[in-house]
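Note that one protein chain is taken out, while the other chains of the complex remain in position.
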Amino acid sequence: MPKEVCGPVLRYIIRRLLQMSGVIVVLSLLLFLWLRSLPGGTVSAILGERATPESRARLEKALGLDEPIYLQYFRFVGRALRGEFGASTGVLPGRDAFDIFLTRFPATIELSFLAILIAVVVAIPLGYVAARSRGGWLDNASVVASLIGVAVPVFFLAFLLKYFFAIKWGLLPVSGRQESLGCTRVTGFFVLDGLLTREFDCSWSALRHLILPAFALASIPFAVVFRITRAAVLDVLDEDYVRTAEAKGLTKQVIRGRHVLRNAMLPVVTTIGLQVGALLAGAVLTEKVFAFGGIGEALAIAFQMRDYSVLQVLILMAATVFVVVNLLVDISYAVIDPRVRTR
Amino acid sequence: MMSDAPLLSVEDLTVTFGRRGQEPFRAVDGVSFQVRPGQTVGLVGESGCGKSVTSLAIMGLLPQRGNTVSGRVDFEGTNLLELSTDDMRDRRGRDIAMVFQDPLSSLNPVVPVGVQVTEVLERHRGMTRKAAMPVAADLLRRVGIPDPDRRIKDYPHQMSGGMRQRALIAIALACAPRLLIADEPTTALDVTIQAQILALLKELVEDTGTALIMITHDLGVVAGLCDEVNVLYGGRIVERGARHPLFRDPRHPYTNGLLGSIPRLDAVGERLTPIPGSVADNLPWDHACAFAPRCSQPIERCTQVTPVLEESFGRALRCHNPVEVPR
Amino acid sequence: MTFKRKAAPVVALTVAALALTACASSSRDSGTDSSAAAGGTGTFTFGAAGAPKLFDPFYATDGETFRVSRQIFDTLVSIKDGTADLEPGLAEKWEPSADGKDWTFTLRKGVKFTDGTDFNAEAVCKNFERMFDQNEAGAAAAEYWADTMGAFKSDAANSLYKGCKAEGDDKVVLSVTAATSKFPAMLSLTSFSMQSPTAMDKGKANEVAKAGDGFTYPAYSQAPVGTGAFKLEAYDEANKTVTLVRNDDHWGDKAKSAKLVFKIIPDESTRRQELQAGSIDGYDLPNPVDWKGLKDEGNQVEVRPAFNIFYLGLNPKAGNENLKNLKVRQALYHAINREQLVATQLPEGAEVATQFMPKAVKGYNADIKPYAYDVEKAKSLLAEAGATGMTLKFAYPSEVTRPYMPDPQKLYDAIKTDFEAVGIKVETETKPWNGGYLDNVSGSKYDAYFLGWTGDYNSADNFIGTFFGNLKSNRFGTEAQDFGPALSDALKAADAIVDEDERAKAYEDLNKKIMEDYLPGLAISHSPPAIVVSKNVTGLVASPLTAERFASVEVKK
Partner (left out) sequence: MTDPLTSYGQSRKARIDALAATSVAESGTVEEAPGLSLIASAWQRLRRNPVFLLGAFITVAFVLLALVAPWVAPHDPAVGYLLDKVRPQSNPVPGPEPGFPLGADSRGRDLLSRLIVGARQTLIVGVFATLGGFLGGLVLGTLAGAFGGWVDSLVMRIVDVMLSIPSLLLAVSISALATRPSQWTVILAIAIVQIPVFARLLRGSMLSQRSSDHVLAARALGIKQSAIVFRHMLPNALGPVIVQATLVLAVAIIDAAALSFLGLGNPDDRKPEWGQMLGQSQQYLADYPHLAFWPAACIIVVALGFTLMGESTREALDPKSRR
């Protein structure tokens, strides 16, 4: 990027980051109030049947849950500013909630990344081909297929995949992230760790565990990426510059790559970034079906156990990730679209 | 400089659009004309008259589905309509080039202008990007873009409308084609720029000996540029003639009408007389003259018998009741 | 489907990789080959429903934590495999004083903790002093101690625990402030496991601290040292597996499996599928619906004797005056077709309950007859009480299954239909178990509700004492019933009887009274919880307390 454009872009990023932190603060307040207004609570989750009013009061006092909510919130903010998010009470009691996020997050990234990858690898070529044969049987069939992806509840698709590939045919593992091979942990990304440490059986096992959940989860971005690609390619094919390119006698490959896809990819790139939110929601369902130890599963357990610290951290971090990814998408948009970049 | 063997010979070109369940529609209906090397030929008519479809048919750029093309398009003795798509690809940009109407939308917004020039050279001249760059800069200089070495890195949105059109012309002329088709190249531009671009085109065509097909709705454009003019209406040529005779003595009521709707500096005080109605009022050519409903002097025969194109003394006319006294 | 590790070519690479990634945590190289001589070399993989919270059972309240701790630790008093009866554990025998306040334990000799330190009288007293001496956070976390002993050192006057004295190396005197039926059975609770004092000092075992909305536990809680048949090798949080290895120096029979792996799979049906796929060898509490399918696939479904009670609690404090009338409560009892309920809704081996404790508990009264299903009687009792057509706010929990209550909603539907058949208007309420249901039950928000209890150890007090002993606050609102104080006093009196037979008699009488004269709630049924292992597994002895030790378990190939 030329020097003169760096200034505005940097300023833009800083402004976005400031706004972002504002949103996170507001969100943290809303989240705090929401969690505290949920029926039930940490204490019930810890004590179960044996909760007596005394043990309840004792625990509430010890946890500071008997204080007024505004006081609890200030304490929470104070701690959060010091980087302390509190200890978990349900998911992994005693562990710092942020550590739990750090332990669990790589799993979700691995899963989401592979899901996006699958979706992109299949959806973009399919979207292109469908657009080129607009109205033909291939187009209609792939449109219907992509909409089936929308119509099938993701947890049911997850179950179907598991039922056939894992249980019935025994091709892939049923659940979890890896067999207990005693693998070395470096980054928390199991596939990567295995490659780094050359424990290739670990990578292989992790990959096999990833396939089914990733395909299930891929159904969410797949439909969207396909439709956007198809629509974008249709739009671009109609553009004059494509006709110009044809008039120049350029080869099909150059026209497809430089003139059609490069332009059509602009909305597609944005869309892929935007799928992060939907992916997180889908991950909760998918990880539940595959007992895949990511933040989706942790979120479900934390919710069930009313583990406030963990819920707060997970949701705030999810929101942060979401916002950061959006920012990255906007920046990448600026990078790939000269009209934005050199404005 | 005009030789007798035509460079391009279009014979009985017919393009029919059809959609499932709808009446097929003939956009171009038996059009024939010739272009000799170095000659500038105009195709004139309102939007919807078939002039753009004709040019696209010559270029082989019509959509692959939903239309049928018949007739012949002989270019240097080869019928372009029978070429395979790959062979046609080899010719486009090298032998025949085209400049489109809207210079902004005709340039790829995400690719630097320079690359859009060099890619033609890479394709047809087999040059590398690196070798093509100075050539491209030179081309840009030739079409009058100042500081081409810097401009070559610009994106289309960073250029003005006129400059973009110049860049498009540079792209079209990059491989020194023998035929250039310009489809309304000035319509989207400011009036002052229009004149510059037309002058540029004229200059370049004369310098390089490139034949030019000028497609426009604006007889004013034709007047300054073309050797021969074809007037199209409803997919058929209704009148043809060399520039001066045609302008001086338009025989077809439509040509006459078109001339009448041009503001003229030498006719102060005269009212402009637009042609009434629109293309939607057309009759089918089958048993009538399509222009009859809008014609200023229709006779009974016009709605009963299809007029034929009759040639005489280098002019051609398709009319039952030609204009005797031009307005 | 089984996953066979293609280990051979990888081992060499692994060693190299380990050298490269010195900073990474690994348990890969700590193989178990060296100890193969002591027993089998197999691995037993168990599907756990949840993660163990920590490895110091003193601060734990949940079954998944106890399940792991139980393999690592021993208790002074142990439970005989397959029963709820006591047997010698780390203590070979025990003797109470005449007033039941001083208990002398004779310890097993030659026992060592896995860190090599000796288990002796001093270690026992250090354990108890440690449990007794808790800071505020620790006191709140140590629920079982608070529950059974009442208080900690800071409030010593209200504590049942008085002191511990070592007499020589192998004799310990534990003193309590009042005689109680809980002693010594409560010492069999996994929470009161004997842990290495040296390791606890080193890991600062008592330093529980409040952090945000939860507690943080000291380093020791992740590095437990006990005397049990296994020791902790690794807890892979990211991969949700806990790996234990055999303690080859265990004082008793050595464990048959070299390795014990707990794989955490929160979802019930997924555990089933993993067993089908062969990647785990067993799991706890299979859904009764799956029992048949599991057996058909050749697995062993071990049904434990029921040591629980499922009841329909009634609470007049929620505002329904009719519930203060014994006739109304009896009418409700007669209205329920429990025979059919047990046959169609509960697992095989479930029984209709006649009182608030299962048969195995000392103090169970075998003479009590169940309330018969009698719609007419129910109607006439309601009429006598002037409560015909009464409204009942009746609740059940969602998002939960308990051993005594496999499918709350189905049970609810059945009983609701029965109630409606005698003209009662039922207002249905439901909440997630942790999402307000338990709060509302203890907060007296429901007239009637489902709840139950699985015994911690064999004591009548652990059942009816827990239910009705605390007059001020119990879930049956007995404070608002005229019999409430009498019941509470009688329970306390029975608990303090030192002589076992006399005490048993007192509880039998109390049970009869509770069922016939008081009826604070409706005891419904006892359901046997099951545990399932694959056909290759041998040596599993199911425990009524759902407290299996896996030392005897082996996977035959």
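The chains carry the letters A, B and C, assigned in the order they are written, with residues numbered from 1 in each.
The rule is short, and it goes like this: a residue touches a chain if its C-beta (ideal position, glycine included) is under 8 Å from a C-beta of that chain, and two chains touch if they have at least 3 such contacts.
From a predicted model like this one, the values you see are computed outputs, not experimental measurements.
Only one of A:I69, A:V121, A:I148 or A:V335 touches the absent chain when the whole complex is considered: A:I148.
Of the listed residues A:V276, A:A302 or A:M317, the one in contact with the hidden chain in the full complex is A:V276.
When the missing chain is restored to the complex, the residue among C:W251, C:W291 or C:F483 that touches it is C:W291. Within the entire complex, the positions of chain C that touch the omitted partner chain are 268-269, 272-273, 276, 287-293, 343-348, 398-399, 406-407, 409-410, 413, 428-432, 435-436. Take chain A: the residues that touch the chain left off the picture are 16, 19-20, 22-23, 34, 37-39, 140, 143-144, 147-148, 150-156, 159, 163, 227, 234-235, 238, 270-271, 273-274, 276-278, 280-282, 284-285, 288, 300, 303, 322-323, 326-327, 329-330.
By our rule, only the chains that are shown with their structure count from here on.
The chain closest to the protein's centre is A, with centres computed as averages of CA atoms. Each chain's centre was taken as the mean of its CA atoms, and the one lying most distant from chain A is B. Look at where the CA atoms of chain A average out and do the same for chain C: the two points lie 38 Å apart. For the pair chain B and chain C, the distance between mean C-alpha positions equals 90 Å. The touching residues of chain A, counted against chain C in their complex, run 38-42, 44-56, 58-59, 61-65, 76, 79, 84-89, 91-97, 103-104, 106-107, 162, 166-167, 170-171, 173-186, 188, 190, 193, 196-201, 205, 288-291, 293, 297, 300-301, 304-309. Residues 59, 61, 88-94, 97-98, 100-102, 105-112, 115, 119-120, 123-124, 155, 157-158, 168, 171-172 of chain B are the ones touching chain A in the complex. Considering their complex, residues 239-241, 243-252, 254, 258-259, 262-263, 266, 336-339, 342 of chain A touch chain B.
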